[in-house]
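Of the protein chains in this complex, all but one are displayed in their positions.
Letters A, B and C mark the chains in the order given here, with residues in each chain numbered from 1 onward.
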Amino acid sequence: MVYPICLIGAGRIGRIHAANFANRPDIEVRYIVDYLPEAAESLASEVGAKAVDVATALADSDIKGVVIASATNTHADLIEMAAKAGKAIFCEKPIDLDMARTKACIKTAHDAGVPLLIGFNRRFDPNFAALKASLTKGSVGEVEMVHITSRDPSPPPVSYIKVSGGLFKDMMIHDLDMARWLLGEEPCEVSAQASCLIDPEIGAAGDVDSALVTLKTASGKLCQISNSRRACYGYDQRVEVHGSKGIIKLGNQLDSTVSLNQGTGEQSDKIQHFFLERYAEAYRHEAAHFADILNGKNQPLVSGTDGEKALALAEAAKQSLLNGVTIKL
Amino acid sequence: MVYPICLIGAGRIGRIHAANFANRPDIEVRYIVDYLPEAAESLASEVGAKAVDVATALADSDIKGVVIASATNTHADLIEMAAKAGKAIFCEKPIDLDMARTKACIKTAHDAGVPLLIGFNRRFDPNFAALKASLTKGSVGEVEMVHITSRDPSPPPVSYIKVSGGLFKDMMIHDLDMARWLLGEEPCEVSAQASCLIDPEIGAAGDVDSALVTLKTASGKLCQISNSRRACYGYDQRVEVHGSKGIIKLGNQLDSTVSLNQGTGEQSDKIQHFFLERYAEAYRHEAAHFADILNGKNQPLVSGTDGEKALALAEAAKQSLLNGVTIKL
Amino acid sequence: MVYPICLIGAGRIGRIHAANFANRPDIEVRYIVDYLPEAAESLASEVGAKAVDVATALADSDIKGVVIASATNTHADLIEMAAKAGKAIFCEKPIDLDMARTKACIKTAHDAGVPLLIGFNRRFDPNFAALKASLTKGSVGEVEMVHITSRDPSPPPVSYIKVSGGLFKDMMIHDLDMARWLLGEEPCEVSAQASCLIDPEIGAAGDVDSALVTLKTASGKLCQISNSRRACYGYDQRVEVHGSKGIIKLGNQLDSTVSLNQGTGEQSDKIQHFFLERYAEAYRHEAAHFADILNGKNQPLVSGTDGEKALALAEAAKQSLLNGVTIKL
Partner (left out) sequence: MVYPICLIGAGRIGRIHAANFANRPDIEVRYIVDYLPEAAESLASEVGAKAVDVATALADSDIKGVVIASATNTHADLIEMAAKAGKAIFCEKPIDLDMARTKACIKTAHDAGVPLLIGFNRRFDPNFAALKASLTKGSVGEVEMVHITSRDPSPPPVSYIKVSGGLFKDMMIHDLDMARWLLGEEPCEVSAQASCLIDPEIGAAGDVDSALVTLKTASGKLCQISNSRRACYGYDQRVEVHGSKGIIKLGNQLDSTVSLNQGTGEQSDKIQHFFLERYAEAYRHEAAHFADILNGKNQPLVSGTDGEKALALAEAAKQSLLNGVTIKL
């Protein structure tokens, strides 16, 4: 069975999803929607789809699923439109930067009875999945402390920073979702510390570029998150989970398995530099997972509620930073 | 421009090549040929091709290239048929187990003026390619000693061993090609030592399962190769090149970047266990390279002569083992 | 020139220091003092010293230095006695669990004009020293974020916990000193989160066994510390420093350079399990440093003020934990 879908947003991440879905034998990418007609046309021709407007796409009753990869401020409206049209939804994170809007949106999807998958890509990465599977098997016993390092190779443009919702909602939200997933329990206390160390323009825009957050769950499990908008050595994505019976670590992916020693020490190859290459396989697995949702084989691994809870933690982190107190949820 | 090709051999490796070529926008897999009609039909339907016999495929003047992935003892005849039909050829190693037949075959392709690419897959692997590129840039200065470790996870069936041509021609031939490539100079002395340590049936079939070979070039560069038909810890594929200014190493690919320490030491994930996963990307690059040959952008990176020279080294290794002497080429 | 010294405290750490000083050609361990006469006698006979009481030792005008390795609650009194006797002092951390007493003690030593060296052993470890030297040379540019992991293999007896001053003053004080050293700037904000996850008896004793602390300096540099009283995989002592131009990491020392792969992944040897072996070399360097202080070649690398500042951070961490607020210093 082949499921026709519509993809909204022909930008960088939209193109990745379009290609992955187009390569699947069980999916037909029928429509591409973008507010820039040329962008829609160009991507549509690459994947054998038609460039149309949203209304046209949603009116096609063959369409089973909608992939939302447009700008953040359009996500909530599009989710609601797709939900009302009865389509299964795969939306890039976040649902919305506003909590009330986020909750309303989730309710709409729920009331419409449509699946809503949120694109926290790391959950679909084979390395993170292997780590989670090992934890689930009890490899480290009881989880006690989770440490998440997440650093971008370089900061986005300040113009983006201004509309991003800030580091906690834009960047750390991935780590907050990962923390919930790995702790296996909801954090109920959040404290944050942060600085603007990389670019004063980021500070002038009201944001921070370096941040540390600590989480605690009801049973006392602890988590540290370290974020920076700039790591000159590459896209630094690591996790450690310390438990009663051991420690498990997830390291960075490198460009190759080649190492060189010219006398000053053995040097590995470089860390993969950009999220599109680092998570290329994760995006393919996300597409496979959404296909499984369309054909009824699976429920969303990451639900709207997961998106909401990560957003709540991001908001708490921001409150903690502003007020110098630990926030209790 | 899309180039129609014919693929001969619908077995394990043929299916890999068929899928890789079928995924390329610049290639049409038009025909699948196999001596088992059901195998041909099955693979043809998967990739949208037709199952035909060789004559039919070669008679189609649209067909620009032929991929030969059938049993070793059919390679030479098929190369000659394809050459006479004026098709570009991509043939799995080896051309033939017999040197005279190999040379005749290369001459036929040469006289027909068709490109002949031999499938030494490692040359197309990104890790080996990165190591070679680094050497070419002079990262270790003058190459002095090359060490190649190549071990299969487990031995093939003895029935296969009997028709394989023996460890040197069947397995070490990959390493002998790699040695030539990395030394950057022809080996002119070969000595071999070997044993049957894994399975006495292999010895009864007249073969060895564990072998060490040493090569030397005219300028004195040295190379050691270590082969085993069984490595319980996975498909062990490593290289070290020691030079006047440093050492470069190529390590194994692992199943993930996750490691675990439960008190007895930090344990990495497993080595990738099988050549199909270890060289999956190499096979994609091979297909891309053959597409580039078809469209005239490139000449074969691995020629018939490369196949011949690796075979000559394999024969010398066998002679050295039998006679207890260093063979001079 | 050989400097006679007196060592007070013939327990575990006292014996280490006694052996290290006794091996030095520039030091004579003349007296051993312990409240248990047999312990003093036994150690004295091992290192060729005399077991005497404190008054006798301090009355000997040949004695140039005093090493204090007795129980924590005796440190302050002994420092003051030694200072008044005009001896150079090497005292195990902490000076005292009470801040006022600590300050008074430092003043006494200062007024007496005697050097006071505090035994933060990691500063003398070759690995930590190599990391610090690399930072000083600017290897990572501007330091932005420091991450310190410090976990004991197993918790001390609860009887010890009760008199230890608690995790922050007893255990994390080493990491707080390390943070100051590596940040190169005084932390001015402290927030802490902690749990009792390992042993409820520790909680019943009013302490925690798992703790995370975040520090921030005036210029915005950040630091995370992770402590646990139990790491079944060994004495986990690691540091990462992320800066504007790179990242530097300090890993654990292992029992050997041997690794084993039996099919489930490559396993390194074990992490050194106990602080006495992990810091054996640091203790030898500490002894050498104190000898250099005695002969006037050097000033204390770790002063009383360093001890005081680490204690202030430990107190702030405890306050932060109790009140759920970030403490400003």
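The rule is short, and it goes like this: contacts are C-beta pairs under 8 Å (C-beta built on N, C-alpha and C of every residue); 3 or more make two chains touch, one makes a residue touch a chain.
Values in this document were obtained by computation on a predicted structure and should not be read as measured data.
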Partner chains on view for the chain not depicted: A, B, C
Selected residue (touches chain absent from view) among C:2, C:258 or C:322: C:258
Per the touch definition above, residue among B:145, B:158, B:205 or B:280 touching the missing chain: B:145
Subunit B residues touching the omitted chain (full complex): 142, 144-145, 147, 149, 151, 189, 191, 193-198, 210-212, 214, 216, 220-222, 224, 226, 228, 230-233, 236, 242, 244-247, 324-326, 328
Residues belonging to subunit A that touch the chain removed from view: 232-234, 254, 259-271
Where the missing chain touches subunit C, by residue: 23, 126-127, 130-131, 134, 139-140, 245-253, 255-263, 266, 269
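One rule holds for everything that comes next: only the chains that are shown with their structure count from here on.
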Chain pair with the greatest number of C-beta contact pairs: A-C
Separation of mean Cα positions, subunit B and subunit A [Å, integer]: 40
Overlap residues in subunit B, where contacts from two or more other chains coincide: 259-263, 266, 269
